[in-house]
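Here it is, the structure in full.
For this depiction, one protein chain was excluded, whereas all remaining protein chains were kept in their positions.
Then we have subunit A:
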Amino acid sequence: MLEIKDLRAEIGGKEILKGINLTINPGEIHAVMGPNGAGKSTLSYVLSGREGYEVTGGSVTYMGEDLLALSPDERACHGIFLAFQYPVEIPGVPSATFLKTALNAQRKFRGEEELDAMEFLKLVREKTAELGIKDDMLKRAVNVGFSGGEKKRNEVLQMALLEPKLMLLDETDSGLDIDALKVAADGVNRLRSPERSALVITHYQRLLDYIVPDFVHVLADGKIVKSGDKSLALELEEKGYAAISAA
């Protein structure tokens, strides 16, 4: 599904990703852990097409296509979804308008009929109920004045609505209380299928109790320095990154 080969990227002339190699097959869940500043968010931004991140080498192939040639919205329409580490506040844009515009943009792209206001409301109500999110959030401007946890829940709601093929979760667990963590994990697990994959960036092994990964990678200083199965996460929690990266 996703094949990253020797990916190098820089921000403002500073190299952050220094040759990443990673292959994600359909249905697989990959966890990425690593110290602060290692380049985890950078990787997620490069994959979703954020401006200002210059790819200086390597390639990314997504479902047989050159991912790097696509604009961010095209990537989203092809099924890539990034749950932001820091979701963005957008004053003046009501959440409901935002969600409906996004969903219909993707439906239009796929040649499907756009949902009208009633159909959309029905769908979004289903999802908020499933995820235990209050409907009044829909009337508020996107993420404006949301608590840290509410912002993360909102990311999960968007994901549930857009049903992506490749989920990139950047520390979606940070800032969530225990119940919300389960809700978030539940959101991912509901979407799990043999065709869907996920890249889960986290600092805490606890999330991985709920979203059980097939592989765990350690990203340090712009490179994947170690990969293993879910037991690697436990080992990291015990010994820390220094010991692992050195090994």
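One rule holds in what follows: contacts are C-beta pairs under 8 Å (C-beta built on N, C-alpha and C of every residue); 3 or more make two chains touch, one makes a residue touch a chain; residues count from 1.
Quick note on the criterion: contacts and distances are computed from a predicted model.
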Notebook entry, point to check: The chain that is not shown, which UniProt protein name from "Succinate dehydrogenase/fumarate reductase iron-sulfur subunit", "2Fe-2S ferredoxin-type domain-containing protein", "Fe-S cluster assembly protein SufD" or "Dihydroorotase" does it carry?
Noted result: "Fe-S cluster assembly protein SufD"
Margin query: With the missing chain put back, one of A:6, A:73 or A:116 would touch it. Which one?
Written below: A:73
Next item on the list: Among A:12, A:64 or A:92, choose the residue that contacts the chain missing from this document, as touch is defined above.
Entry: A:92
Item checked: Residue touching the undisplayed chain, where the options are A:85, A:128 or A:158 -> A:158
Check: Which one, A:2, A:16, A:60 or A:82, makes contact with the chain that was left out?
Finding: A:82
Note to self: Tell me which stretches of subunit A touch the chain missing from the display.
What the structure shows: 48-51, 71-73, 75-77, 81-82, 84, 87-93, 97-98, 101-103, 105-106, 109, 141-142, 158, 162
